[in-house]
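Yeah, one chain of the complex is gone here, protein chain that is, but the others are all in their spots.
On to chain A.
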Amino acid sequence: MKAPHENNGMSRRRFLTLAGGTAGAATLAAMGMAPGWGENRAAFDPDNMDQKTHQTDVLVIGGGMAGLFAAVKAHDAGARVVVLSKGRLGASGQTPFAKGIFAFDAREAGMSLDAFVAEVSRSALGTNNPVYTRQMAEHSAARVAELRDWGFFDSPLCNKAFSRPMEARGIPLIERVMVTHLIEHEGRIAGAAGFTLDDGHLIQVSAKSVVLCTGAGGFKPNGFPICDLTHDGTVMAYRIGAKVTGKEWNDGHPGQAQNPAACFDGWHGMFERKPDVTGVDVRHDLGVELNYVAYTKGAPLPPGPPDRLLGRLDGGPSRPRGFDRPHGPPPPGGGWLTGGPIHRPPLPGADGGAGGGPGGDKGPPGMRGAPVGGSSAGMAIHKSEGLVPINDRCESNIPGLYAAGDALGSYMAGAIYTQIGSSLAGSAVQGAVAGEAAAGYSRGVPMPSVPADKLAQVENEMLAPLRREAGYGPAWVTQTLQGVMIPNFVLYIKKESMLNAALAYIEELRDHHLPMLCAGDLHELRLAHETANMILSAEMKLRASLMRKESRCSHFRIDYPEMDDANWQAWINIHQGADGQMRLEKQPFDRWPA
C-alpha cells in the first residue's frame, strides 16, 4: 500500500486539466470522491516556472546586519558577490527592531578588553566562547563607525542606510527569495536554490562559497517580530551535513498578556526609535525565571518593575554570584571576581530586563501590563544557536560554508543575555569576518559544477508541496506544533517526561505531516518550507534539552535543577548521521570541534 503522500500517478489538478474542469469533477464524483476532496487550491502552476541562474564567488544569504557586512567585506576583498534575501534589505529578520549596538571603548568602559571578556565569561558560566566575545568587542567600534558613515543612526528604518554601501559597490541583491536548499557537491559547498515570492521564478546560484546570514528563528510566536525567522539556514545546512549547536537554550523575552501578538505595541513604540550606541553593562538576564514564577504560582503575573514583584521561590533557576540583581551589573568588589558558588536570588517578576528590541538594548516589554511568556518561543539566546564554527573565521565543517550573526552558534555571549547591544554588534563583526574569510577561500577553489540530476532533485523537493493534490496546510501544522512546543512546561520548565511526550508529537509531524505539506500558491510554498524547518528545529530543541541533564543559564531542568560542572562543561552539537538520524555529541567548552 502506498503511503498517503505518494502521488497516485496523476495529481487531481492534472487530472482536471486533462479531463476538463466540469467533466473531471463529474468523473471524480463517479469514482466516489466528492469534488471538494483534498482540493489543493491551484492558483499557481509549478510546471511552468522560469529559472534564473547566477554564478558568484561568494553567495550571501540574508539581508540583515550580518548579511550587509558579509557582502560589503567580501566585495572589498575582491570577490564577486550575490545577496539573496527572503525579505527586503534591512527590513526583515530582527535587524529592523534592534535599536542598540555596542561599541567597545576601553577608556569609556573603564576596563581592558581582557577584563571585559572575563566579566562576560563569569556571567555566562563558561558557556561563552571567549574568542568570539573578544572578537566582537575588538571590532565593534570600527563597524559602528562604518554604520555611522552610511547613515544607520539617522533613521529608525535601515533600508536606505544599508542600500548605500551595496549600491556604491554595485553588489547584486535579489530580494523576496525563499531559499530552500543549500547545494553540496563533492564534499564542499556548491551554491543554493530557491524561488521568488512575487513572480515565481526558480533561482539557482552556483557559488564557490556561501555565507549564511539567515538569523535564528522561532515557532512563529506571538509578540516578538521573528515570524519570518524559522531557522531556515540552520536546517538547510544540517541537511547537507553541517553541525548545529545551541538548541537547548531559550530566549526568555516576555510579552504582554493583553493583545499578546502585537509586537509593536508590546515594545511601546521602540521600533520607531533611531538606533543608538551602547556601552559595557554585563548582565545575566532573559532566562526562564519568569516562566518559573508563572509555573509555580500561576498567572496572571502582576505588572510593574520586575525586581520588586515577587519574593524568593525555592527550586528555580540560579544566577551566578554577583549577578543576583536581575537588571543590573555586578557590584564592584562584590566577590564575583573569584567565581563564588551559585546561589538562588529573589526572582524577578519579568525576566526581560536587557531587551529593548530584538538584538538587545534597553527597556523591555511586559513592564506596563501583565506579562506573559513564550513571545519568542523557539528561539535561543542570540549567537548561541546555529552552525558550529570550527575556528574564529566563522567557518563551518562544510568547506566553503560560513555563517555569521544569529545563524552562527559562536557562543559570543554564551547561553544567557550577558550584554545590551552586543548582539547587533556581533552580527556586524561576524558578517565582516565571514565575508572576508569566504572571499579568501573562493580564491583557491574552482567554480563548482553541480550535476543536472542533483539540481532536478532539489527542484522536485522544492516544489513538491505545490504538486500534492492533498495533504496538510502549513498553517495548521504550524499551529499544531505551537500547541506542543510553546506551553511553558515543555521548553522553559523542562522535565524528562514532558520532553519525551512532546518529542513523540514532533516525530509524528516529522514523519507523517512534513512529507504531506501542501501549498496552493507561492506564499503557502514558503510557509510549507518554513514549517518543515520548524519541525526539525523543534526536534533538535527537544533532543538537546533531554541530553543536558543539568540546569545552566537559560536551560532549566526542574528534574536536574543544579549545575553539573563535572559532566556539563560542554556544548551540544547536532548533525545528521549517515542513516539520516539526528546525532548529538558533546564539545568541551574550551575546544574547537574535532
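We take it that contacts are C-beta pairs under 8 Å (C-beta built on N, C-alpha and C of every residue); 3 or more make two chains touch, one makes a residue touch a chain; residues count from 1.
Quick note on the criterion: contacts and distances are computed from a predicted model.
**Q** Leaving aside the chains on screen, match the unshown one to its UniProt name from "Protein ImuB", "4Fe-4S ferredoxin iron-sulfur binding domain-containing protein", "Cell shape-determining protein MreC" or "Sarcosine oxidase subunit alpha family protein".
**A** "4Fe-4S ferredoxin iron-sulfur binding domain-containing protein"
**Q** Could you tell which one of A:Pro46, A:Gly67 or A:Gly87 touches the chain left off the display?
**A** Selected residue, touching the omitted chain: A:Gly87.
**Q** Touching the absent chain in the whole complex: find that residue among A:Arg176, A:His201, A:Lys454 or A:Lys586.
**A** Of all options in A:Arg176, A:His201, A:Lys454 or A:Lys586, contact with the hidden chain holds for A:Arg176.
**Q** Among A:Phe162, A:Phe271 or A:Phe323, choose the residue that contacts the chain missing from this document, as touch is defined above.
**A** Missing-chain contact among the listed residues: A:Phe271.
**Q** Tell me which of A:Asp228, A:Asp392, A:Asp564 or A:Glu585 is the one touching the absent chain.
**A** Reading the full complex, the residue touching the unseen chain is A:Asp228.
**Q** For the full complex, which residue in A:Ala142, A:Leu157, A:Ala299 or A:Met447 touches the chain that was left out?
**A** A:Leu157
**Q** Just to verify: which one of A:Cys263, A:Leu301 or A:Cys553 makes contact with the chain not shown?
**A** Answering carefully, the residue with contact to the hidden chain is A:Cys263.
**Q** Can you list, in ascending order, the chain A residues touching the missing chain?
**A** 87-88, 91-93, 96-97, 156-157, 159, 175-176, 197-198, 222, 225-228, 259, 261-265, 271-272, 472-473, 475-477, 479-480, 483, 523, 526-527
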